[in-house]
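Take a look at the structure set out below.
Just one protein chain is left out here, and the rest sit where they should.
Chain IDs A, B and C follow the sequence of writing; residue 1 opens each chain.
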Amino acid sequence: MSETITEMPPVIPAAAGIQQLSMQQALNRALDEVLAQNPKTVIFGEDCGRLGGVFRITDGLQAKHGEDRVFDTPLAESGILGMSVGLAMAGFHPIPEVQFDGFAYPAINQIVCQIARMNYRSRGTLPMPITLRVPSFGGIRAPEHHGESLEALFAHVPGLKVVSPSNPHDAYHLLKYAATRPDPVIFMEPKSRYWQKGPVDLTPAAADTTAPDGGNLTGARVAREGRHLTLVAWGAMVSRCLQVAELAAEDGIDIEVLDLRWLKPIDAEALARSVAKTRRAVVVHEAPLTSGLGAEVAQLITQGCFDTLKAPVERVTGFDVPYPSGDLEDEYIPNIDRILFGIQRVLEYRRG
Amino acid sequence: MSETITEMPPVIPAAAGIQQLSMQQALNRALDEVLAQNPKTVIFGEDCGRLGGVFRITDGLQAKHGEDRVFDTPLAESGILGMSVGLAMAGFHPIPEVQFDGFAYPAINQIVCQIARMNYRSRGTLPMPITLRVPSFGGIRAPEHHGESLEALFAHVPGLKVVSPSNPHDAYHLLKYAATRPDPVIFMEPKSRYWQKGPVDLTPAAADTTAPDGGNLTGARVAREGRHLTLVAWGAMVSRCLQVAELAAEDGIDIEVLDLRWLKPIDAEALARSVAKTRRAVVVHEAPLTSGLGAEVAQLITQGCFDTLKAPVERVTGFDVPYPSGDLEDEYIPNIDRILFGIQRVLEYRRG
Amino acid sequence: MTTKPALAAVDDDAAPLSNQQLRELYTLMAAVRHLDTSAVAWQRQGIIPGYAPELGQEAAQVGSGYAVDRSRDFVFPTYREMGVARAMGLDMVGYMSTHKATWHGGMYNPVESRFAPIQAVVAGSVLHAVGWAHGQTLAAPDEGTGVAMTYFGDGASSQGDVHEAMNFAAVMKAPVVFFIQNNGWAISVPTERQVAGGSVAARAAGYGIPALQVDGNDVVAVYEATRSAFAHCRNGNGPVVIEAMTYRRGPHSTADDPGRYRTLEEERLDAGEDPLERFKQRLLADGVADEAFFADAQRKAEEEAEVIRMGIQDLGPRPGAEMFNLVFQEPTPALQSQATAWREESEHV
Partner (left out) sequence: MTTKPALAAVDDDAAPLSNQQLRELYTLMAAVRHLDTSAVAWQRQGIIPGYAPELGQEAAQVGSGYAVDRSRDFVFPTYREMGVARAMGLDMVGYMSTHKATWHGGMYNPVESRFAPIQAVVAGSVLHAVGWAHGQTLAAPDEGTGVAMTYFGDGASSQGDVHEAMNFAAVMKAPVVFFIQNNGWAISVPTERQVAGGSVAARAAGYGIPALQVDGNDVVAVYEATRSAFAHCRNGNGPVVIEAMTYRRGPHSTADDPGRYRTLEEERLDAGEDPLERFKQRLLADGVADEAFFADAQRKAEEEAEVIRMGIQDLGPRPGAEMFNLVFQEPTPALQSQATAWREESEHV
C-alpha cells in the first residue's frame, strides 16, 4: 500500500482545491501565503534567504518578498532566537529557522528563558508571536546532531507550544495556523518526510482552528481507526505506525493510529477517547526513552483510562544512547519489528 | 518532630564518625576531601574561588588547595562547561559549578552535545569525568531563573547521570561518589536545604558504592517506611513529603517516602518494590507537570505494578507556568495541602 | 580617561546642556542616590527581600537614561538599572516591585515606559536590543529611527550572546547603543580577571563598530557620549559601543559580602570620587546651583523615596491566578484545568 494513501486524512473529496504536494512544497507554500497576508511576518536564519534553506523550505521566498522579509543571518543560533525576541517586541511576527534540530541547543537559553517567558514577565504586554521552525528527527543518514528529537525538552517548557505535522496537508495547515498565533510555537518538521507527496486541500480554512477537511487544527488526529489497540505517534513515526497497522491487519489485529500533532498542549481527551475504545496503547517516538514525551503520553492515557486499560502502556522509542551514525540508525529508530513486539507485549499481557 | 530527625537515614548509631553538619558544610567537606585525594580534580566556576561561591559551597578551598585547583572563571557558562570538556580530555576531573539552575541553559549545548557524547563519539577513548554542580530548585524567594528544576531535561540526555541529595549525609556521600566517577554526573543541590543541619556519618565508605550506614549509593532510599501509599520525591521535596507523612500518620495513613536520589538512571526496582507493597503512589516534584520527570516515574511504577496498582499514579508538581516571583512561590511549589489532596485522590480512587 | 569622538554623526550641533538641564540631572542623581540607599535599608528592615544597589553608578545611569527619546527609543536594562529607570520617568513602585518579589519583570508597563522588563539573565537581553533595532530599520529605514540601548556589565561582556549581538548589529547596521557599565566587578571577580585585554570598548573595533570609552562618573560626559551615539545610530550609521568606567561602591546585592574579596582600603582607592559629590562641586563652582538647591533636591528625594516606600509596602501579593493567565495570549485547556485545580486546592474555593 502506498505511503501517500496511507497518510491521507480520511475521505478527502477530489475537490478543486486539492493538490498533490510534498511536505517541502506544502511548507513553502504556507510560508509564502503567510508572508503575503501579514506584512509584519519576517523569515530568517542560516541560509534561509538566497539559498532557500538547506531543505529548500524557504525556496524562492526572498526573491518574491524581498530581502527585508526573508534574510540570511550570521551563523549563531542564540543570535537568531535572541533577535527574534526583539523583533517580536517591535511588533513583528518572526519565523526563524534553526537549520537542524541539534543546533537548537545553542539557542535553548533564549528559547527557554526569553521567548517562553517574555509574555509572562511583561504581564502580557510583550507577546512573543514567534514561530520557530526546526527540521527535526532522524532517518536521513545525516552527520552527528542532525537527527535529534527535542520534543520532550520543548514540551516541558512553560510558555511554549509545540506541534509536529506528519503529512503535507497538515504541514500546510498547521504551519499557517502556528504562524498566525500570538504565542511562541515550536514547529517540528519531520525532515525524513519532506519529499513524500500527499494530497493537500488548499481551500482556506473556514475558521481559525478548522482545516478545510473539517478536522480541528488544535488537537490530535485519528490517522486510522481501529478497535484493538491504539498506536500514538507524531512526525515521521506516524507513517511508520500506519505501515505497522497494515501489517497487523493481515493478522486480524485492527489498530488505531493517533497522530498526536500537538506535543504541547497534548490532546489528552483524544488519547482517552481512543484508548477508552481500544483499551490498549503503545506510544512510539524517536527520542530516547527516559524522560521522553512517551512517558507523558503514557501517563495521560493511564490517568484517563485506568479502569479499562488491559495492559500497561508500552513505549517503543529510541534508546537511551546518543543518536548513532547512519549505519546504526535503523537499529536506533523504532522499526517495524520493534513496534510489532511492543504491540505483542500489550496484546499478550495477562494480569498476575 | 524536628526536620533533622525526620531526615535521618534510619538507625544511624551514635558513632564517632557522626557529625551534625548542614548540607553546605557536608558538600564543602566532600569537595575538600576529593581535592585532597585526587590531584587531577579541579573546581571552578563563577565566584567559586576567592568568594567560595555565592552559597559558600567552595568556601576556603582555594586558600587550602591553591589557585590552580580552585579558581574563578569569566562569566560564561558555555565557556565553563566547554572548558571542562577540554580539561577532561587532558586527564583532569573537573568539578565545575553553574551558579544557579537557570544559568545552566547557556551551557546546554556543551552539556548535551559535548559532555554527554564525547565518550561515545570517541569510542570510549576520551571519557568525561565531569561532575557538574548545580544549586537547584526553588523555595528561597530569589530573583527570576534562580528557582528552576532541570532534572527532566538532564535525565533525557543520553550519556548523563543525574543525582540529587535530600539531606546532609547523602549530600556528602553522593558528592564524593559522583566526583570520583569516570562519567559525567549532574549533581543537583537543593538550595533551600543548604542550611539545614543533619547527622553525617563521615566514616569512609567501605566499598565504592556503599555508604557507611550500609545503604547503597547508587539507588533510591526509603526515607520512611509505610504501608498505605508511596510518596516519591527528590531534593527539597523529600523533607516536605516526610512532613506530609507525619500529618497523614495522625489520620492513620501510613505513608512510605521514597527518596529517589538518582534521577538518571532511575532505580525502577526500588519504585516497584515500594509500590508492590503500598499499591498506591504519588510522585512530587517542583518542576512543571508536563513532560516532567514525574511522568517517567509514574510510568515506571505503572509498568512495574500494573496488576496491583489501586489507582493511577498521581503527580503533584509545579504548574505548567514559568517559576513565579517570591510572592507566588508557595502557590507554585507543591505544598502540604496539594500533596495531601493528591494522596486523597489516590486513596479515594474507585474503579468505574 | 577621555571620550574619543569616533562617530560618523556626533551631534555636534546639539546645544550644550542648559543650566536648567544640569540641575535636573543633579536632581535625578540625588533622587536615585537616596532611593538606592533607602532600598538597602528597606531590605535590612524586611520590607523587601533583596536588592541590587547601584551606588556609585548614578552618573552612568542617569546620564545615559537622560539621553533617551521616549517617543521612539527603547531601553533594555539588567537588574541594576534603577537609575536609568528613574531618569526615564518610570513608575518607581512598579520598578521596585521586582525587589519586593511581587513580579519578576516588575509591575511597570514596559511598552509605555520604553523600558523592557527587568532582566535577570546576565547579557540576556542584549540580542533583544539588536532585534528590536533591526525592526526599526525594517519599519522605517529612512526616517530618524528609534534606537535601542542595551545595558550590561563588565561581567556580562564575557557571555557569547554579547559577541553574537555585536556581530549581528554590525552586519545589519542596526541602530543599537551597547552601553556597558564597567563597574570593576562581577560579584567577586574584578575586571582584570574577567575582560581579557582590559576594555570592553576595545572589542568594538573588531566588528567595525565605533566605541566611546567615557568617564562613567561624570554625568555630563556620559550624557554627551550617549547623545552622540544616539545621533550616530539614528542617522543610519549602525551600532555604537559605549563603555562607562565606573565603580560598584556597594555589595553586588544585599546578599553579598564584599569583605570576602576586597578590602575597604581597596574600595576607597579604586572607587575614585563620588559621582554625586563631584557633580555637586562642579555645579557649585560653575555657579549653576547653590546649597539651597542641593538641600531642596535632597528633600525632594527623601519625600519621593517615602512615597515609594509606602507604595511598596502597600503592594499585596499578586493573585495566584496570574500565574496561569499571563503565560499565553491564547490560554490552553490544559493550563486552564491546572488553574482550576490550583484554585480548588490552594484557595479552597
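Convention: a residue touches a chain if its C-beta (ideal position, glycine included) is under 8 Å from a C-beta of that chain, and two chains touch if they have at least 3 such contacts.
Everything quoted here is computed from the prediction, not taken from an experiment.
Q: If the hidden chain were put back, which of B:Asn109, B:Ser136, B:Ser166 or B:Ser239 would touch it?
A: Of these options, the touching residue for the absent chain is B:Asn109.
Q: Any idea which of B:Leu21, B:Leu51, B:Val85 or B:Leu153 touches the chain not displayed?
A: From the options B:Leu21, B:Leu51, B:Val85 or B:Leu153, the contact with the absent chain belongs to B:Val85.
Q: Using the touch definition from the top, which of B:Gln25, B:Gln99, B:Asn119 or B:Gln303 touches the missing chain?
A: Residue touching the chain left out of view: B:Asn119.
Q: Could you tell which one of C:Asn167, C:Thr254 or C:Thr332 touches the chain left off the display?
A: Per the contact definition at the top, the residue touching the missing chain is C:Asn167.
Q: So one chain is hidden, and I want to know which residue out of A:Arg69, A:His146 or A:Lys264 touches that hidden chain in the complete assembly.
A: Considering the complete complex, A:His146 is the one touching the chain left out.
Q: If the missing chain were put back, which residues of chain B would it touch?
A: 42, 68, 73-74, 76, 78-79, 81-92, 94, 109-110, 113-114, 118-127, 129, 158-159, 161, 181-183, 265-266, 268
Q: Contact with the hidden chain only, please: which chain A residues?
A: 46-47, 50-52, 54, 72, 74-76, 78-79, 102-103, 106, 141-146, 289-290, 319-322, 324-329, 331-332, 335, 337-338, 341
Q: For review purposes, identify every residue of chain C that touches the missing chain, sorted by number.
A: Touching the chain left out of view, chain C contributes residues 158-164, 166-167, 169-171, 193-198, 202-209.
Simple rule for what comes next: only the chains that are shown with their structure count from here on.
Q: Measuring centre to centre with CA averages, how many angstrom lie between chain A and chain C?
A: One centre to the other, that is 41 Å.
Q: Counting only Cα atoms for the centres, state how far chain B is from chain C in Å.
A: Computed value for the inter-centroid distance: 37 Å.
Q: Give me the residue numbers in chain B that touch at least two other chains, ranges are fine.
A: Within chain B, the residues that touch at least two other chains are 78, 102, 106, 144-145, 290, 319-322.
Q: Would you mind listing the residues of chain C that make contact with two or more other chains?
A: Residues 103-105, 121, 160-161, 322, 327, 334-335 of chain C each touch two or more of the other chains.
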